[in-house]
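Below are the structure tokens for one structure; questions will follow.
A selection of the complex's chains, in situ.
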Amino acid sequence: QEIKDITLRQFGTGVSNLNEVAQKVKEDLGFTLEMTALDSDAVTQRAATQPDSFDIADIEYWIAKKVWPTGNLQAMDTSKIANYDKIVGIFRNGKLTPDSTIAQGTAPHTVGFTSGPGGTDFVAEESGWMTLIPTIYNADTLGIRPDLIGRPIESWAELLNPEFKGKASLLDISSIGIMDAAMVCEAMGEIQYGDKGNMTTDEIDRTMAIMTEAKRAGQFRSFWKTFDESVNLMSSGEVVIQSMWSPAITAVKSRGIPCVYQPLKEGYRSWGGGIGLSSSLDGMALDAAYEYINWYLSGWVGGFLMRQGYYSAVPETSKTFMTANEWGYWFEGKQAVEPITNPFGDVLAQAGEVRDGGSFEERMGKVACWNSVMDENQYMVRKWNEFIAA
Amino acid sequence: MNPRPRSFYVLAAIFGLFLLFLYGPTITIAILSFQGPEGGLTFPMRGVSLHWFRDLFQEQAVGDIWGSFGRSFVLGLMVMVTTVVVSVMGGLAFRKRFKGSAVLFQLVIASLVIPSILVSLGVGLIFSQAGLPVHWASSGFGAQLTWTVPFGLLIMFAVFNRFNPAYEEAARDQGATAWQTIRHVVLPIIAPSLLGVALFGFTLSYDEFARTLLTAGSRNTLPLEIYGMTTNVTTPVIFALGTLTTVFSFVVIGAFLLTLGAASRRRAKAGSDAGRAV
Amino acid sequence: MRTGQDLELIHLTKRYGDTVAVDDVSYLFRGGSYVCLLGPSGCGKTSTLRMIAGHETASQGSIVLCGTEVTGLPPAKRGTAMMFQSYALFPHLTVRDNVAFSLKMKGVDQAVRHKRAGELLELVDMTRYADRLPSQLSGGQQQRVALARALVTNPQVLLLDEPLSALDPFLRVRMRTELKKLQRELGISFIHVTHGQDEALALADEIVLMNNARIEQAGPAREIFNAPRTEFVARFMGGHNVVALPQGRFALRADSVRLAQNGTEAVVRAVEYQGGHVALTARLAGDQEILALIPEGDFYADPKSPGDAVRLAWDEGRLHRLQA
Amino acid sequence: MRPQRTRRGHLASRHVTGWLLAAPLAVVLLAFLVLPIIMIVVVSFWTATEFSIVPAFSWENYEFLLGSDVTWRVLLNTAKYAVVTWAITVVLGFTVAYFLAFHVRSQTWQTALFLLCTIPFWTSNIIRMISWIPFLGREGLANSALLSWGVIDEPLDWLLFSDFSVILAFVHLYTLFMVVPIFNTMMRIDRTLIEAANDAGASGFQTLWNVVLPLTRPGIMIGTIFVITLVMGDFITVRFMSGSQSANVGRLIQNDIGLLQYPSASATSVLLLIVTLMVIGILLRLVDIRKEL
């Protein structure tokens, strides 16, 4: 059997399951990568219950907290990963720079390592066995339509500002949505959380009470669950302020609609994604999978994703696949010197514009919390259901 | 022929509005599919072009429309054939009023009314607990059958309620075996209804979402794929797909009606002097 | 006078759940005769015929055709053929293919079976229509095709369930002549179910009159009409009065009753013109109704209307004693 | 073929061939309906961790489910959707079926108009659902049309992401399920009955009310069964069209599934199953489906 006969089946959400990546894999590595895009619920569900239906899972770190203990994924030997040392600190020891504080929530490094091959636990330090290889990550904040709002927005608290009644929206993925809600409540000064990533039942109750009241008052136009919904809500003018993902804002902008990724004084809510290997993967296919991971971290994909507004786990390697202008704009937060385009050729920014939120350090250095799975997760889910049904 | 009463025009207007309502989304889709390359899924229109129709035949950023279309199509055909076969056999069986048929009938009704997500969940659970791999052609196929087969069966009930058993007796009288009776008499006579069952089975399967959701396995059917595509920026390309589907359906149905018309005209011609003699 | 072609029913019974549709019927149908099974609705005619055809299993008893017990055989193995009430022509097959159907089932070559079908269509004078579909034929034409289809298997007995009921009266009379002619030419037995006594009288060599799942009376048509055994037979065959006299009940043919100067007093109730005759219903003292069939000429020489008083007379010799 | 086959033999063969013919049907239903439902019932008594289900008997799921007022609120909401959708589809479906059955004279036209109604259903439901946003949204076709006609001064918000839009989508999706059985029953009404009513001096409406409607009842019942079960089991329409702002039982189940809470999802499913079967059970008492087809 030759490597070009191998087919690896990868699934994930449409965020990173891009066909261009598969094409490039075919070109560079010779084997076939089959991409299946699913919605986020289905991703979790498949990773947790159908280990035979995939070879590579492209999931988020907080989901790993649920999926890893099932044993459906296998630990990865860091020694086989060429660029391991160049992976940003966030995914290794939690610190962007040696003196950063670690944000609240399920920080990626806390679920990034396991005790060894076959392990279903998490260990705090770099054990040499990784659960997921980080791929992309970003910091999220509120997206706004400056043309329809017409004034500066500085705080998460604005989401519940009655001024935007019927024109606000929130993410309806409970684990993430509650974080945004917590950011809002904290910004309003209503609640002081011990750890937003791991709330007490009391904190959950109070958060949901505030949100429920706002919902009943008609604050929200809609909730969204998929990337595309958030884009449509924003670009159709249904909503002028909502919690949003950075590339979604980019997508709205690429249609020529003004939309701002609004840095806020309370900081960002952040997330990271990574790829894991199915435990049923072995032999040549496993070798191919390692080859794929190494390739993934070697820069091309990083550049490709960075151009859409994500960050690469190994920025250094990506740099070689980007122009100085691009690197300056996307990573260093500098003014563009020429028009900036996304990988599909759509112009996103003209010369002279700067990226919202600034440089990599400015963004990722101001993470207030990570998407997470709480100890009181089940309780939180039920409360969230109540909120939706209210 | 009597002149049409006033109520006809009122009802015709209501029917027209109903059609307009049914086609509302279809029309929106059609309009939006002709946007320029900057177009999104919402109004206002951004340019006018055939860009998205061209794009439909190229690879998308996310997902594999034609691959999943192929799977949906194959699955639709599998479901269609199975539905026709199973419901014809079932329809024949129920005419025999065998012991236990009442219970089986209750099950058929249950299958029809049980919420789709339960079937999806249940089949998914069974497969995962039994350690079987879920696949659109196994678990997905089965889950869809719980919906199409009862429908097909109901149609077969309607058909056999109107089927004159004298045809079968005549065939038996003429020395046809049980199988020959079915093959040469029953099936040809009910063939038009079978076409209906087939069409129905295919349509229901082709657009089935809930029952396939937890049972499709590693590869998506078209509805799942489209749903999955919404986890990234979806472009008017899915509207182009919708428009193309609609045009295709019009062509198919138009052809069907023309054949029907031609057949009846041919028949009318052949029998023009029927009833004159004797 | 048994022949090799006889059809015999021996203690034949048919039950549907609690209903007894045919109750212990025994009868010998002589080969080559035209027999009508006659009786009111629900008396078991169809059930009997279908048991003979093999489309219904007998609950008890047996059926013997040409000396062979056929009770358990499938329809096509019995030497019978059936013509269905609504003809049951296969709507998707042409006239020719309908007729050739049984041959096709036997695996006969197309050329051979088309030739044979052609012969039968010739017999029923339908050659011209061989390529039509049944829906393109009139009722009478359909009937002939059905006949041809039934005869293609060379049956010893042809079974017909109300073959004429779907036709209009004009056609009905014409087709019954043709049926009778055909039976005579072919020399096989026809068993014909009907509930029209005129049809039975016109066609049958022998009438089997059923009532309540049993045979009430059987015999040549004239015998049944002239010598009804029971009141039921007399009433059902029509044209009879049933007169209650001290000596018992008697049947009196309506055409033996006449208007006379000296006779029993009666009051006219209804007058029906029937072409050659007038049917006059009158009530005698004691609420007895009498039907008189009076030749048109006689009646209109001195016409009566409902309400008129008349005198009716008949010969004592025309009274036929009824057994029940 | 034995010449003297007994009555019993014949009977037995009827049951045997019956079951042989029904075997594929029985297998499908057993494997993909009965077993899964049993599985759901069993799992509803298990417990779950974050990531897997634990086969240990427990009432916990039901305790929570039946103890929470969310359940009841959601159930009520589900019922509300079902009833309102039913009411609208029955009126609309009846009208459309009446038009097709009594006013469209040739069968070819009936077929053609019917097929015309089915064409939109060939486009994926998801695509159609997405397209409601540009149709009903603030800047959508409906609002811009109304604005340009001067009917309204401001875009109507309640056209989208509201109970209105949910019901609208349901009506859009399921009216045809009402039309077909009603049409089927209407076509079997003897046309001379209408003339008889006419002859008796009934006006068009009186005929409709006193003759057509009562005789169409079985069709309405069958349509009702379809619509009620489809709405009760739906989860995707409610989510899309309410902008995730309202919930029905289906969504609760789907949420639980998304979070891998299978036992809890199963318990909710069992509840939904019981409610659905009860409603349908009652409806089935009012109509003999097999006879009415």
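Think of it as A, B, C and D in the order they're written, each chain with its own count starting at 1.
By our rule, contacts are C-beta pairs under 8 Å (C-beta built on N, C-alpha and C of every residue); 3 or more make two chains touch, one makes a residue touch a chain.
Since this is a predicted model, take the numbers as computed values, not measurements.
Each chain type appears once in the view; in the entire file the copy numbers are A x1, B x1, C x2, D x1.
Heads up, the rule we're going with is that only the chains that are shown with their structure count from here on.
Centroid to centroid, with C-alpha atoms defining each point, chain C and chain D lie 54 Å apart.
The mean-CA centres of chain A and chain D are about 38 angstrom from one another, to the nearest whole unit. Counting only residues that touch two or more partner chains, chain A has 40, 42, 45, 49, 232, 236.
Residues of chain C in contact with two or more other chains: 74, 77.
Across the interface of their complex, chain B is touched by residues 9, 11, 13-15, 17-20, 23, 34-40, 42, 45, 49-50, 52-54, 226-229, 231-232, 235-236, 248, 251, 255-256, 344, 346 of chain A.
Residues 14-26, 28-29, 31-37, 39-40, 43, 92, 95-96, 98-100, 103, 105, 108, 111-113, 115-135, 137, 139-141, 144, 172, 175, 184, 204, 225-226, 229, 232-236, 250, 253-254, 257, 262, 265-266, 269, 272-273, 276-277, 280, 284, 289-291, 293 of chain D are the ones touching chain B in the complex. Contact residues of chain B toward chain C in the complex are 164, 166-167, 169-177, 180, 184-185, 188-189, 191, 267, 270-271, 274-278.
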